[in-house]
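Complex shown without one protein chain; remaining protein chains in place.
Every chain is named by a letter (A and B) in the order it is written, and numbering of its residues begins at 1.
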Amino acid sequence: MKRRKFIGMLAGAGACMAASTATAGGTHHFTGYPESFGVLFDSTKCIGCRKCEAACNKVNELPAQPVPFDDLTVLDTRRRTHHDTFTVVNKYSVNDKPVYRKQQCNHCLEPACASACFVGAFVKDKTGAVSHDASKCVGCRYCMIACPFEIPTYEYHDPITPRVRKCTMCQPRIEEGKLPGCVEECPKGALVFGRREDLLNIARERIRKHPNVYINHIYGEREMGGTSWVYISGVPFEKIGMREDLGVTAAPELTSGALSLVPAIVGLWPMFLTGAYALTKRREKIAEEEQHHAVAEAVAEAQAEAAKKTKAAMDKAEREKQAAVDREVKKALKEAEEARLKAQTPADPSEQ
Amino acid sequence: MSHHTTPSKTLWTPANILTAVILAIGLILTVKRFTMGLGSVTNLTDDNPWGIWIGFDLLCGVALAAGGYTTSAAVYLFGMKKYHSAVRPAITTAFLGYAFVVFALLYDLGRYYRLPYPLTIYPGPTSFLFEVGLCVALYLTVLAIEFSPALWETLRWKKLRFWAHSLTLVLTIFGVVLSTLHQSSLGGLYLLAPSKLHPLWYSPYLALFFFISSIPAGLSMVIFEGRLSHKFLHHKMDQTHIDEAPGVTLGFAKAAAVVLFTYFNLKWIGVALDNNWHYLSTGWGTWFLVEMLGFVLLPCLMYAVAAREKNQKLAFWASIVTVLGIVLNRLNISLVAFNWQLPTELRYVPSWEEIMITVFIVTLEITVLRICLNKLPILHEHPEFKGAH
Partner (left out) sequence: MEFMTLHDFMFWTKGMAYIGMGVGLVAFVAFWLFLSERDEDKFADTEEE
């Protein structure tokens, strides 16, 4: 019964594997949430009034800023987002004309921050917003390393409860049917909120209608696998501070391959290392046995050698003994012979 | 050393006074960091979220503690018994190394008290950092158990010592698996930032590079520390240690030469695969060549000659160059070639407090190491447990 159960489990596992290969990452194409929202930014319409910054500050209840939002001189400096500013507008001088660009989280379709986060604190919501859950955050700041747009900011001044901060696409407001704060306040219609697909169509339409005005590219359509915040511009994107060398690969794909090796190593290494250990033990065992045999052989050889020597010595002793006996016998015989000869010569002419 | 002088006289050696000063300053800065926040002691910014605490304390600390898995694998898996005396010192260095990496991490994490989160309630398995955290936590446990016999022997807790020692084979294998994973995963972290790391250092092979280079890093630390132990702790070494030392130095030198040679080749293949040759003619290219030729190829050749000519002194110098090379590589990837495109005024330079806290942590680690080497049967066998391993 046990064997059958085991085979049954194997069959079940096999069936599961067959079913899941249909959705394996290798060939599957992820399209994202179909009805998700986005924002279209048209830099030809932006006048750098900073009303979007003010709105963002208000809607998110961010701290008051040292420089008021109607002060436009700050546009002469290059600014980036900080823990208390989720969006900034920068001024760029292109062909001696000012061009403005609003900078905030681009709410990527496959966010690098979400991929990087080792507690899963970032979520790409069906609304399109990429949200951060500060209740999970450990403060490792890997999301800041990963974000190609340099968006997440950190509360370095807070010793106990520092948070990662960034634009939320006003997800709570969107869910209530309202517009994001910045979009609502823009006086020039540089920001348009809607379904991402619709925004892309609007963008394409504008480019088609005014080919001399716009660069023929929608930034964010495919960059980093696509973003929810898309841009069109009258000047090359590089000139308004947007990197054109980011590529179209979605962030998770950058690590997916290497991460797949982890279970392979965990599976294979024990086999190889145990094998190395077994080979070592076998080698040692053979070496020990060989030594055993060599010792036994040497001992036997030594014993044989000793026996041979002993026999040789004994034979020699025997021979010597015999030789000594022979010599004594010879000597005795000789003495006897001499005595006999001496006894046999009585008539000695010298004696008359 | 005379035992008849007053304790205070023998304790306040110049080295110990320096240690005390560093520890004192470090403690003050620690209080500042935890009461006033990261910003009060670091130069970290939103553009530069990781500084030397990650670049040096974490990345270099882990790489240089690699002697543990390499030495124990050589002895227990590949049967190289002549290196046996090097195992305990290597495991001790590794254990303390990893323990202090976690300690240093507590300074860098914004919410250090949430360190257990990813391994308990909020796992984030898509992240290489999750992989690093999991493996470092498990490996620290492995090392603790592998290190413990030295403690149990001193305390004469025979049963515990027997149990810990009986796990040697499993722990050694598990240790190699975990080390392969976390050494490579630290490189894998940077796979997510191709737009921020200079192309000569960014490669799809980053994880492999980190793992391969950790091997000579670990071997070199064993050679380096072995030489220092020989010089300053000779009286703590038993005859086996003294006899085996030259073999360890030269054997490890040969192994390090081979691995450095392999690493050197692989790095160039990495350049070829991404067709990055044209970067070599830039300033960054020159810096890359300095790292490759001066701190990978050079120590490789030094080790090779040392092994051939049985020159222990040359091997010792090679170990220093190798260690510096690994440190240089990790710092290049995390701090120098990272954010290379940012304008100079936005680039990161560590604050003196960050440097001081790093010095404090390293000093603390060395102090604990010195205590261990002096008080525990690491450089010698415990008389009651001779030959028991």
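Just so it is clear, a contact is a pair of C-beta atoms (placed from the backbone, for glycine too) under 8 Å apart; a residue touches a chain by one contact, two chains touch by 3 or more.
All values derive from a computational prediction rather than experimental measurement.
The chain omitted from view is touched by exactly one of A:102, A:124 or A:141, namely A:124. The chain omitted from view is touched by exactly one of A:74, A:203 or A:262, namely A:262. Here the missing chain is touched by one residue of A:121, A:137 or A:250, and it is A:250. When you scan A:32, A:159, A:234 or A:247 for touch with the missing chain, the hit is A:32. For the chain left out of this panel, the touching residue among A:71, A:175, A:238 or A:289 is A:289.
With the whole complex as reference, residues 23, 25, 28, 30-33, 109-111, 114-115, 120, 124, 126, 225, 250, 252-253, 256, 259, 262-263, 266-267, 270-271, 274, 285, 288-289, 292 of chain A touch the missing chain. Seen across the whole complex, the unshown chain contacts chain B at 123-126, 134, 170, 174, 177.
Everything that follows uses one rule, which is that only the chains that are shown with their structure count from here on.
Rounded to a whole number, the gap between the C-alpha centres of chain A and chain B is 18 angstrom. The residues of chain A lying in touch with chain B in their complex are 80-83, 112, 114-121, 136-142, 144-146, 148, 150, 152-162, 243, 245-247, 251-252, 254-255, 257-259, 261-262, 265-266, 269-270, 273-274, 276-277, 280-281, 283-284.
Only residues 33-40, 42, 44-47, 49-50, 73, 76-79, 108-112, 114-115, 117-118, 122-124, 126-131, 133, 169, 172-173, 176-177, 180-181, 184-185, 188-196, 204, 206-207 of chain B touch chain A when the two sit together in their complex.
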